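Can you read through this structure? Questions will come right after.
Of the protein chains in this complex, all but one are displayed in their positions.
Showing subunit A:
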Amino acid sequence: MKSATEIQGKSSTRIVTKWKFMYWRSAILYLLPSIILFSVFLFYPLGKTLYLSFFLTDQQGIANVFVGFENYQYILQAESFHKSIKATILFVLYTVPTGIVISLFLALLANEKVKGAGFFRTIYSSTMGVSVAASAVVWLFIFHPSMGILNQLITSIGGTSIDWLLHPDWALVSVAVTTIWMNIGFSFLILLGGLQNIDEHLYESAKISGASYFYQLRRITIPMLSPTLFFVTTVTLINAFQTFGQVDILTQGGPSESTNLIVYSIYREAFVNYQFGTASAQSIFLFLCILIVTILQFKFGERKVHYQ
């Protein structure tokens, strides 16, 4: 690095370029830690996945037969992958809107200034403290075919017991219920934070002009909360696409592949069947899906977001 006195001696244009260069350099230096982190844990694996997706791998997992786009061709016409895509889309539709509506409802409740609100805030966000594996195991017992408390409850009030995890249609619902329950804590906490950031004066003015609760909710709360809602939607959407743990524990992708969500199907291809090629192709496909959905969301969803 040259000292400032030296630079002062040069012509002004050179000073500008010099400074530009220095800005660049310091910018890069500031970014370097994240660049290195991302390269090691994201960019390199992404590149390697892309590479593997064009190959067949042998039993050591080494790419040794180049097949071009065959893996992609295969997954796009394979029925089981179609089922995976369908299941994943359904799963996203089941979990994301429901989860956010429930968390928003709970956050609105917990945001009221009543006695014991702190207690409920803790309870509502407590699912954040439970690991995916632990909560999935608890739900496994709730859904248990012969001893599950849910079926006992239903039969005790005279209903017919349901094959929660054993019927293809119900299995996806069961996994979705579990996921919603697990995600509520996180969404709730973020939304509650957002609610508490809304300026009190807005509500005071609204009250003075005699606005009803729902009018306030529609005209003040939701618009002011929209950046937070947007964030929560984006994050839960990506999370829903990447669901793995609960599927692994509750259903292992079954019955009849009805809960074989894309990430689980990738796992099975790669680590049970050792077909790293097709697994990589599926990963790239998932990456593109999430990318497109996120871009669309930013393009159309963000228009409705009101930044203060």
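Rule of thumb we're sticking to: contacts are C-beta pairs under 8 Å (C-beta built on N, C-alpha and C of every residue); 3 or more make two chains touch, one makes a residue touch a chain; residues count from 1.
Note that contacts and distances are computed from a predicted model.
Novice: Determine which name in "Peroxiredoxin", "Ribonuclease H-like domain-containing protein", "Cytochrome C biogenesis protein" or "sn-glycerol 3-phosphate transport system substrate-binding protein" the UniProt entry assigns to the undisplayed chain of the complex.
Specialist: Of the names offered in "Peroxiredoxin", "Ribonuclease H-like domain-containing protein", "Cytochrome C biogenesis protein" or "sn-glycerol 3-phosphate transport system substrate-binding protein", the one UniProt assigns to the missing chain is "sn-glycerol 3-phosphate transport system substrate-binding protein".
Novice: Out of A:N111, A:T127, A:S161 or A:Q216, which touches the unshown chain?
Specialist: A:S161
Novice: Touching the missing chain, which residues of subunit A?
Specialist: 1, 26, 29-30, 32-33, 36, 40, 56-61, 64-65, 80, 144-147, 155, 160-161, 163, 165-168, 252, 254-257, 268, 271-275
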